[in-house]
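With one protein chain withheld, the remaining protein chains of the complex are depicted in position.
Letters A and B mark the chains in the order given here, with residues in each chain numbered from 1 onward.
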Amino acid sequence: MIAFLMGRLAQSLILLVVVSIIGFIVLNLIPGGPMSQYALDPGMTQDDMARIAEQLGLNRPLWVQYLDWATRMVQGDWGTSFRDGSPVTAVIARHVPATLILMGSSTVIAVGIGTWIGVRGATHRYSSFDYAATIGAMIALSIPTFWFGLIGIYVFSLQLGWLPAGNMYTIGDGSLLNYLHHLIMPSIVLALVHIAIWSRFMRTATLDAISQEFVKTARAKGVSERRVIMKHVVGNALLPMITLAGVQLPSLLTGALVTETVFTWPGMGRLFLDSLGYSDYPVVMGLLMFSAVLTIAANLVADIVVALVDPRIRLA
Amino acid sequence: MTKTHNPSTGYSRRDTLRMLAAGGAAGLLAPNLLGKPAFGQPTTPNGRIVVGVTQEPTVFNPLMPHIEVDDSVAFSVFDALFRIDPQGMIVPNLATEVPSLANGGISEDGLNWRVHLRDDVLWHDGTPFTAEDVKFTLELIVNPDFRAWRTTGHALVRDIEVVSPTEITWRMEQPFAPYLSFLTETFIVPQHILGAEANPNEAAFNQAPVGTGAFKWGQRQAGDNVELVANPGYHGEGPYIERLIFKYIPDMTVMYTQFRSGDIDIAGRAFITPDNYAEASNLPGRTVELVPAGSVESIYLNMEKPQFREKAVREALYYAIDRQAIVDILYYGVPRMTETFMPPQSWYYKDDLPEQSYDPDRARAILDEAGWLPGPDGIRAKDGMRLSFANSTTTGFHLREQAQQFIQQTLAEIGVEMTIENHPAAVMWAEFWQQSQFESVMVGITYLIAADPDVTSRFHTGAIVAQGGRGSNNAQYSNAEVDALLEEGTRTFDPEARKAIYHRVQEIIRDDLPFLPLFTNNTVYGRKAGIDGFQPNTNTRSEAWHAAGWYWS
Partner (left out) sequence: MSTASTLPAPAPRWWKSRVVRRFLGHRLALLGLVMISLLTLACAFGPYFLPYDSLQIDLRGRFLPPFSGDHYLGTDPLGRDIAARLLMAGRISLLVGFFAMLLATILGTLVGVIAGYGGRTVNAVLMRLVDGFLSFPTIFLLLALAVALKPSPIMITVIIALTGWMEVARIVEAEVRSLKEREFVLAGRMLGLSRAHIMFREILPNCMGPIIVAATLTVARAILLEAYISFLGFGIQPPLPSWGNMLNGAQQYLGSAPWLAIIPGLAITIAVTSFNFIGDGLRDALDVRSDSF
């Protein structure tokens, strides 16, 4: 078991290195660079631009830049943003809360609604609700998230005027209610796909749990159906779902980026697009590593959980 | 225009002296405009103004490389020695007067400068501002370890000497007239804070600046807004509002929506799009005005590409562009037609250049005559070369992209193929632009630097970077007569004589067509009607260049 864990951990570290190298190469494949934003400034001379590029270390060979970056990274120094000169970790940290709020609230929505739909679908198998839920989930998975956001803005902001079209809060109104008001639409839009995924998995997990012995026992003992479902079935079905939540994290992150662009949400997605626009390589690399670490960690955890359950690996 | 101080990029010693004299005169004519309160302003700062901007301010050390939107914060938090007002006059800011030959601030040879400073200025942390801060700032800019923004002019400064806390002198390596106006954008930073930093590039100051300006640093919600608060002890006029907020809204349409709904009080850079101008003008409780901008929108050609070498081709292309439809329909009549790079508001503008008209028949005739005949695919060709070229612009500007596709169609009607290859800004304005790798570009260019008619850096053969020159002649335009005229222009001081020179330059360039002018821009400024004291100033890059004077009526 220990050997398996160590092996897996080592593989994950190698993976991170591979990811960082690919990322670095792709990023530097992009023509242009951070100097572009000054090219139309009439007072900026070619000499000034060359000097700034030199000061940023941009005219060193690519592999030197990579090694320099990687060495610092290992020591916990993620570099400094070309754009505003503050540490990359600080830049990312400033944008994490907004994304976390969005992801958190949409996870709550997805888990809540998805669990309900999944459990109800499983307990009322082949009912019209079950069919509707299945079809609904497939359609939800097919709607482009950004387009769903646009339609939401059209209906609820422009036509009905119920919800704000974007932003995290109204300037000058820091009340919780104001935040929540702004949170409703983006978190529902982001949750849509995950409600679909969650409900499908929950349905399967619940069906598995229903057929298990202890549920039958509980039923036989005369425990009310509602209680059986709530306590035994849902409780047992939720357990494997936690792994799913981990595995879903990266896709949730990607979804958040998409949603943020539509709702002008000041999170990491916005930061990524802006940083790509300014060729702020350290920040883009930082975001890349941040999400790669998250993804790899989630996969690692999933593998470990599977390993704990799987006797062949556990005993090996 | 003559009394306006116009810094020039090409300079000579005599030119310098004349400029310095003019600048001094302007200083005398406008004694401290910035310190003079008018009527109706509140006695204590109150209220809040939210300025929407479509790029995020992220650079708060004004000496470091930054973009336009960062200037708005810099102008509010910091002071420079001087400021340039909407009429182009240079007025004192931290200095007590603008140095000139007349007042002895600048020596006869233009080399020795002496600036007297205000004695009543405090940094936001309460430390008094002195000449040491000015010395520190000027030295920091040329410090090789410091990642400074523009260094032009500053690199010529030698022997900075602090005579007293309110007096500083330095020597210039050579006379440089534009330095005075460069100093209006050189914000003074505190020595007692930045001087103590081991690495000024990564100082905490850069994220929470301390200045002498009308507003103090408040807080920043990254990706969303920057909030400044009034500095009640400001030495100049104002501030009259308690809080000044720059709200980042990454999309121009969303920004306009928020302007309409009243979430933002002023629609700042990149302003209201022309397609929303008519609606914005009719909004109740909003003041919306057109402000002439210095930029000229054109199809900018790379003269070294074989397709564009022939003048007949460029002429034909020009005749095949329906500019009237572009301006009136796609841009909703907001811009103005132009035939030249010179903005119409300039005194040097030549208004009787031949006017282009949309005439596809004539375009076809010109091409036929020049031997460009339609091939089997409908595209004209000559000597085996198809009349086909790529046009590029920055992705995301929807009006420009529409105009691009419209031009593509009208060109196709005369048998010319224009393909569209748009790029994100970071790619577009890098080597692709700087090293003239494009075939043609749709772009709005500001040809003049601070209203001076000299365009050496744009049209002189020596300014072609792709051919080893220094400047921004990205079109690779080369015409011996224009070169000679431009050189003469920088040596000529009599405004009438200069006018003749630059009129001739405009004539030749209109005839040569290194770019096909589409229109000259008008910027749509919008603000709530209750805001007073707002002045557009096209001599700066910021709509908030003087937020100290804003107040709610």
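One rule holds for everything that comes next: a residue touches a chain if its C-beta (ideal position, glycine included) is under 8 Å from a C-beta of that chain, and two chains touch if they have at least 3 such contacts.
None of these values were measured; they are calculated from a predicted model.
*Asks:* Out of all the chains shown, which come into contact with the hidden one?
*Replies:* Touch partners of the hidden chain, whole complex considered, are A, B.
*Asks:* Which of these touches the unseen chain: A:Gly76, A:Pro144 or A:Gly174?
*Replies:* Only one listed residue reaches the unshown chain, and that is A:Pro144.
*Asks:* Of the residues listed, A:Trp69, A:Phe82, A:Tyr169 or A:Phe272, which one is in contact with the missing chain?
*Replies:* A:Phe272
*Asks:* Consider the whole complex, including the chain that is not shown, and state which of B:Glu97, B:Glu242, B:Glu421 or B:Glu507 touches that chain.
*Replies:* Considering all chains, including the one not shown, the answer is B:Glu421.
*Asks:* Which residue from A:Ile22, A:Val108, A:Leu180 or A:Met230 sits in contact with the chain not drawn here?
*Replies:* Of these options, the touching residue for the absent chain is A:Ile22.
*Asks:* What is the set of chain B residues that contact the non-displayed chain in the whole complex?
*Replies:* Where chain B meets the chain not shown: residues 251, 253, 257, 273, 275, 325, 329-330, 395-396, 398, 401-402, 404-406, 408-409, 420-422, 424, 426-427.
*Asks:* May I ask you to list the residues on chain A that touch the chain which is not drawn?
*Replies:* Missing-chain contacts on chain A: residues 11, 14-15, 18-19, 22-23, 26-27, 29-31, 134-135, 138-139, 141-144, 146-147, 150-151, 153-154, 158, 197, 200-201, 204, 250, 253-254, 257-258, 261-262, 272-273, 276, 284, 287-288, 291-292, 295-296, 299.
In the analysis below, only the chains that are shown with their structure count from here on.
*Asks:* Help me check something: in the complex, which residues belonging to chain B touch chain A?
*Replies:* Touching chain A: residues 48, 50, 56, 58-61, 64-65, 67, 147, 149-152, 182, 185, 201-202, 206-207, 221-225, 245, 247-251, 254, 257-258, 263-264, 423-434, 445-446, 448-449, 465, 470-472 of chain B.
*Asks:* Could you pull out which chain A residues touch chain B in their complex?
*Replies:* Touch residues, chain A against chain B: 30-48, 51-52, 55-56, 80-81, 83-87, 91, 94-95, 98, 165-168, 170-172, 264, 266-267, 270-271, 274, 276-279.
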